[in-house]
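Note that this complex is displayed minus one protein chain, with the remaining chains in position.
Labels A, B and C are assigned to the chains in the order they are written; within every chain, residues are numbered from 1.
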Amino acid sequence: MNFGFDDTTAELRARLLTFMDECVIPAEHAYEEQAAVSGWSPPPLIEDLKAEARKRGLWNLFLPGAEGAGLTNLQYAPLAEIMGRSPSIAATATNCAAPDTGNMELLAQFGSEWQRKEYLEPLLNGEIRSAFAMTEPDVASSDATNISTSIVRDGDEYVVNGRKWFITGAMNPNCKILIVMGKTDPEAPSHRQQSMILVPRGTPGLTIKRGMKVFGYDDATHGGHAEVVFEDVRVPADHLIGEEGGGFAIAQARLGPGRIHHCMRLIGAAERAVELMCRRALSRTTFGKTIAQQGVVQDWIAESRVRIEQLRLLVLKTAWLMDTVGNRGAHTEIQAIKIATPAAVEWILDKAIQVHGAGGLSQDFPLAGAWAGVRSLRFADGPDEVHKRSLAYRELKKYMD
Amino acid sequence: MNFGFDDTTAELRARLLTFMDECVIPAEHAYEEQAAVSGWSPPPLIEDLKAEARKRGLWNLFLPGAEGAGLTNLQYAPLAEIMGRSPSIAATATNCAAPDTGNMELLAQFGSEWQRKEYLEPLLNGEIRSAFAMTEPDVASSDATNISTSIVRDGDEYVVNGRKWFITGAMNPNCKILIVMGKTDPEAPSHRQQSMILVPRGTPGLTIKRGMKVFGYDDATHGGHAEVVFEDVRVPADHLIGEEGGGFAIAQARLGPGRIHHCMRLIGAAERAVELMCRRALSRTTFGKTIAQQGVVQDWIAESRVRIEQLRLLVLKTAWLMDTVGNRGAHTEIQAIKIATPAAVEWILDKAIQVHGAGGLSQDFPLAGAWAGVRSLRFADGPDEVHKRSLAYRELKKYMD
Amino acid sequence: MNFGFDDTTAELRARLLTFMDECVIPAEHAYEEQAAVSGWSPPPLIEDLKAEARKRGLWNLFLPGAEGAGLTNLQYAPLAEIMGRSPSIAATATNCAAPDTGNMELLAQFGSEWQRKEYLEPLLNGEIRSAFAMTEPDVASSDATNISTSIVRDGDEYVVNGRKWFITGAMNPNCKILIVMGKTDPEAPSHRQQSMILVPRGTPGLTIKRGMKVFGYDDATHGGHAEVVFEDVRVPADHLIGEEGGGFAIAQARLGPGRIHHCMRLIGAAERAVELMCRRALSRTTFGKTIAQQGVVQDWIAESRVRIEQLRLLVLKTAWLMDTVGNRGAHTEIQAIKIATPAAVEWILDKAIQVHGAGGLSQDFPLAGAWAGVRSLRFADGPDEVHKRSLAYRELKKYMD
Partner (left out) sequence: MNFGFDDTTAELRARLLTFMDECVIPAEHAYEEQAAVSGWSPPPLIEDLKAEARKRGLWNLFLPGAEGAGLTNLQYAPLAEIMGRSPSIAATATNCAAPDTGNMELLAQFGSEWQRKEYLEPLLNGEIRSAFAMTEPDVASSDATNISTSIVRDGDEYVVNGRKWFITGAMNPNCKILIVMGKTDPEAPSHRQQSMILVPRGTPGLTIKRGMKVFGYDDATHGGHAEVVFEDVRVPADHLIGEEGGGFAIAQARLGPGRIHHCMRLIGAAERAVELMCRRALSRTTFGKTIAQQGVVQDWIAESRVRIEQLRLLVLKTAWLMDTVGNRGAHTEIQAIKIATPAAVEWILDKAIQVHGAGGLSQDFPLAGAWAGVRSLRFADGPDEVHKRSLAYRELKKYMD
């Protein structure tokens, strides 16, 4: 057992930290200003940062294998944490932003040669963006068997009908391709009914209807969270990813690394919140004491530190398990980090906000926005409660005869 | 001891419930549609509702004495709860919306004849709106001695300089008057330094700078939360409310009833959230069961009910104490409801959101917006932590020799 | 609505407080010393206190009607709170101790003339003690249909077989009678299977086997918590209470007032804990400050006060509902106080212990013992979780068509 970073990770951490200090953090203010007028597109300065990151060898770090940076999950995880300190900018600048990351992994692993050339390549080059269309407004989508969008074979084409929402990134005009989950065979066994298919933006019948808000945020810099309607949308049969009935298995495979990324970025956000909380507490005085001298605030700071240290180790161990025994062997841990991380980071952000007074709620600090993002992750890939139930069942099974 | 409503309250509750059912709830959808295009002004339909409410004798219910409906705090409190089910519309329609309510109380109690005629009357008639400018961006405003806005006598005028923010309602063009807290004498004993003064919108040097957001919301239907700058703003000396040095005492007097109103409206919001949570839980199915059959969801519903019942009684008792022994005798309870209510209602709204899935975060349900409002109340009149410390000190004092 | 005490209550409160100050609190030390050598019997000094309480008109206060003090639930509740400050002594001294209270109510309401003469009279006179035998070690007894003790008619007798545990009071040699719940007809509809029967101590086949501990406490001053075995125990048929199949209904009727008593006593214990916490915090110094000056401790004190105030009101309203609309109309509230009170008081006691340092865990303060008692109430009449589920079901039912 060894808790130190290996040389590759240490070197990349240093390089990424330098990039953050030199390029990302200094760009935050201008980014917000551009965002105020850039509509559903990302602020233009992001393109320069992408070029710079690529030049510095900080590109596609998330992607294992020859197509990416070739890092293990355990090596990438500490880098994702660093990006989490300024997640809107850093992840996009390094081409490590969701949902493209999961979509690139998926295409690298399951895409046909044609699909990889047409969509994976420009994604790897940061030329286009993509979306992943799973959640539906009309059913509890945490149960994949509820999914009602249909994908029906008709000659050389598939016809897609259905309604999806909270499709992150799809409001961005540069989002060129949607990966859509639907049912090809409602009569098959429950985990063989679903398939995934590529639907290019602009296909007739596809309507990007509106941006869903998360609390009051439209998250336009990430391309928002779209409601999308599919009305007799026809795509050639070669747009199906993998085989018919393979959708559920592909969705499962897509989950693991994404959880690591999300959780590590949240930990980075939590670290930044603790820093902001400390600085603010030291700088404000009430009733003759700095806020930092208030016992309750000290309690929050200590609790935050204690929780972050535990979370980070669990996420790193999960990454190590995925690298050494695979997603299946890391099943409990992958669920555990999904349960533990958003809840803890939400608590930390709440306390950081409280230390900032009313300003903490506003656009003048990154805390309320980060909070809304974390809160929404308590639903990502199904609400926490579904994951807890499944984890408990596995624990109980050890003692069933 | 008796936990039943008196006849006046019972009659008004019935009348108000009818108004909610017949006029308010049916208007919610159109209100949102108008809000999308009405900028910082309230949706126009509110004027019809105001006329209707007034016709039905549901007007200025919050205000004791001859100028208002003449109700006690204990009689008004259950009405505020009912308004809380649709707070944006119902409180405004009945001319019972903050911050006007506190401002009208203040003017009724401390205003000169001239001030009452000029500002209280149109407020009582619902013709204009008002704001209360206390919180400052540069200091921890929960400690009133920190306030740095200056109000300096210069001949027949006062000159106001300073910066305020989170001034609710001040973005609304119909907000005609601001009540501003500042220091007239920084050398006086700490609670005699502050005064309150009326500053009409449009006075030279007064800039309504921008709307502060709360978790992404601009709250434009309430007139937003403005940042306001005072640069050598001159008003005639008769605009001072009460006497020089009386600002702290007036602020204290203003607090009690407002807390009752806020807390009861939050309880109304919580009741609506429980209703939405139950209806949703009954209507969605995952893994072969309705969400209502999930034990964890049942636990949330039960906890919500248990917490609401306790909160309501504490707020009602506080109202009764204010009516019978006055604000000073109800000091502990007034702080207790401020500590307990937002925390509990925030928890209930969070669970209602969770039951709604991602939709609960969005503009399609009133839950996320209500949550942001409740969260911001953990800062109103000072953060919870300040109130807890003060309450604890009073408890400890019982045992000091 | 009115939150003041009526005259009867106010007078009895004053009288009882005097008794506490003059007789109960001063006896606590000697009580503990006698308890150390009195085995399963109560400390002898309790008999003098009983005589004194009776002389002062503080006797059977819990019992409505002519046989008792004739108080309503709402009138008795504040008296139970006062007793809760020193519950072992005060409740017994005034003949208001569980389980006798519930048993007396039960016999007053459902006992035959013979049963009342033989057992209710000496109980009312404080001459004997009694026990209530419901919980069984081998089944989840919160589901009454699980009860496996059998009561079988055989000619003029009933024959009882089964095993019970946590039968409070039964280790006390002066506990002369057990009220036993068992099944007379396992084939009847589920709520008509059970009956209750009187089993005198000393009946052949009845073995009082051992005292169950609660944490490390044997609770000998209350007569412990016995495991009791019934092996072909025969009692005359007239020992059945009410009718065959009436056991479940009698058990339900017994619940309401007992909940009020328990919860109010817990609130009294919580008030005493807050007092001890404050006094201790003021008297100890670490790192140059009293513990009372620590922000975290102030937070605990404030939270304790806020929770107590809410709980008390809910319990009092529940008592009022029982008096005005009966147990059935107060169903939600009766469950709510059972859910809320032990949880909150447990939290308060935990904090009071923490302020006392290691001593708080020990026999030198009443806190750890009180904590264990409260913790055990999270199981009384079924675990909290069962009550929450049932309460949630009632809430959901409002919205089912």
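Everything below uses one rule, namely that a residue touches a chain if its C-beta (ideal position, glycine included) is under 8 Å from a C-beta of that chain, and two chains touch if they have at least 3 such contacts.
Quick caveat: nothing in here was measured; it's all calculated off a predicted structure.
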Discussion item. Among A:Asp6, A:Glu47 or A:Asp232, which one touches the chain that has been omitted from the display?
Written reply: A:Asp6
Worksheet entry | Which of A:Asn125, A:Ser190 or A:Gln310 contacts the chain that the document leaves out | A:Gln310
Discussion item. Considering the whole complex, not just the chains shown, which residues of subunit B touch the missing one?
Written reply: 294-299
Worksheet item: Mind pulling the subunit C residues that touch the left-out chain?
Response: 135, 137, 139-143, 146, 165-166, 212-218, 284-287, 291, 294, 296-297, 354, 357-359, 361-364, 368-369, 371-372, 375-376, 378-379, 383-386, 388
Fill in: Chain not shown, touching residues in subunit A
1-6, 9, 74, 274-275, 278-279, 281-282, 292, 295, 297-299, 301-303, 305-306, 309-311, 313-314, 316-317, 320-321, 332-333, 336, 339-340, 385, 387-389, 391-393, 395-396, 398-400
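Keep in mind that, in the parts below, only the chains that are shown with their structure count from here on.
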Practice prompt. State the chain with the largest centre-to-centre distance from subunit B, centres being mean CA positions.
Written response: C
Item to complete: Look at both sides of the subunit A and subunit B contact and report whether the same residue positions are involved, with over half shared, or different ones.
Response: same
Worksheet, complete the sentence: Within subunit A, the set of residues that touch 2 or more other chains is 294, 296-297
